[in-house]
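Some chains have been omitted; the remaining ones sit where they do in the full complex.
When the chains are written out, they are named A and B in that same order, and each has its own residue count from 1.
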Amino acid sequence: MKKLINNPTKVVEEMIEGYVKAYPNHVRQLTENERALVTAKETREGKVGVLIGGGSGHEPAFIGYVGDGMADGVAVGNIFASPPPDPILEATKVIDKGEGVIYVYGNYAGDVMNFGMAAELADLESGIRVGSVLVTDDVASAPKEEKEKRRGIAGEFFVTKAAGAAADKGYNLDDVVRVAQKANDYTRTMGVGLTPCSLPQTGKPSFVLAENEMEIGLGHHGEPGIEKGDLQPADQVVDRLVHDILTDMPIDSGEKVAVLVNGLGSTTNMELYIMFRRVEQILSEKGIEIHRSYVGSYSTSLEMGGASVTITKLDEELAAFIDHPADCPMYVQK
Amino acid sequence: MKITAEEIKVFLKNVVTMIEAEKDYLCELDRKLGDGDHGVTMSIGWQAVNEKLEGDLKEEQDCGKISIVTGRTFLSAVGSSVGPLYATGFMRGAKAFQGKSELSGEDLKDFWIAFIEGIKERGKAEVGDKTMIDTLQPALESLQSNFGKSNDFLSAFESVVQAAEKGMESTKDILSKRGRSSRLGERSLGTIDPGAASSFMILKTFLTTIKSAQVA
């Protein structure tokens, strides 16, 4: 696949360099570790730090979500690979303002180990309290009985948003963790893949689907999904995705939700709006109230084709946090 | 038998070369099961180790230090799943080498036992989870029983590599459960787990390295 890059082994470095140069008023690269970025503005004393991160290739996630009302720092891994403990630890030290730091990241073996090691080191070396919330929104990645094994995908946006808003409002670490954990518990995502992406270093497509095929539940890194089949019309695809979500997490008539229809990379906004149209039809038919909607490419898999639907149930507390303003390079909300 | 610090560095160098050769194959396995990057990750990590071997470690004679620097360097360069796993292996193994510039069969046995135990502890995977543990656990058991019997590290390690290979092959018949490849479907059947493959290759490279060290 053709890419506008210079050197496949330098893409992450050059990406970060460009990103930081583009948004110098928002983000700052740490001299201690070039894979650690924090907000350009120092955060206030006593604020719980919010740290996110994971592999690269999901932009605007995760680097795009550092800023007021969202994360205070991010650790950047290689493409589709967890960052090592060092940048996590260095960012942790900088964003800790005496009240501890929450790590919000997707539930992948690598991230669990690296963030876990960093959390231990932060405690041992610097006495920083770290709370962790692992995002497990991908319904397709494990059966309900093993929800704790599920992967984290687009729903991480809402979990980050909840944590970021709670921290911004002055909640203490335990409460920020509680809120983020609740957001994760209330969040489900189901996705569909159409066309593969390729790693710059291999140039090989991450999976193969025939010209008329789609795959339900395909992972955010091209991991195999749960069902391959003929490409269906958008409405039928959405029916399937929303059905699986609501089966896994029933929502009563009258309840409020936030919705994210997320594009994986090369899927157009036009298609995402058409998909959202159907999500809205289904939910409003069931009497479920859409409190706020997000439609766009919030968490990608390089240039993969496909999309996902995320639904987060909102109680009053979460609804307020979803409405909380944010000011990040790649996501601003008034 | 005696293995010198230089020979340990030759082993690490051989891993660097081997990984470059097997990079595409490891990615291919990972594309079938996971996110397709295992060869890339290993390559990035071992290239970083290679830089150390040609730099800071050039004159280093303390095998413990060599192993620690290898683990730390690998981890800082890659993260990923295998970063903490292999790094923990080298860092735990380093204890058996600490302060030594020459290693006995006993030291080598202790190193690999600590290496594998460290990975098990770090990843908490079990045999049958379709991970590198399916390669490493039989290797561990083989090492413990065979070295105990003979006290001949080289011949014991021949059996270790055989057991590792059988373990690696067994992952073909297992559904994926861990890592970025963990999932529901049955499509993972028939493919060797990439980490099971790379860990076998590392053990095998160690064997060929100490064999030619013996000959020389």
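Please note the rule applied: a contact is a pair of C-beta atoms (placed from the backbone, for glycine too) under 8 Å apart; a residue touches a chain by one contact, two chains touch by 3 or more.
All values reported here derive from a predicted model rather than from experimental measurement.
Novice: Report the copy number of every chain type across the entire complex, expressed with the labels provided.
Specialist: So, if we count every copy in the file rather than just the ones shown, we get A x2, B x2.
Keep this in mind: only the chains that are shown with their structure count from here on.
Novice: So the centre of each chain is just the mean of its C-alpha atoms; given that, what is the distance between subunit A and subunit B in Å?
Specialist: From the centre of subunit A to the centre of subunit B is 32 Å.
Novice: Can you list the subunit A residues touching subunit B in their complex?
Specialist: Interface residues on subunit A, with respect to subunit B: 9, 55, 77-86, 108-110, 113-114, 117, 140-143, 149, 151, 199, 201-202, 204, 206-207, 217, 219, 221-227.
Novice: Contact residues on subunit B for subunit A in the complex?
Specialist: Contact set of subunit B toward subunit A: 24, 27-28, 31-37, 39-41, 44, 75-85, 122-123, 178-185, 187-188.
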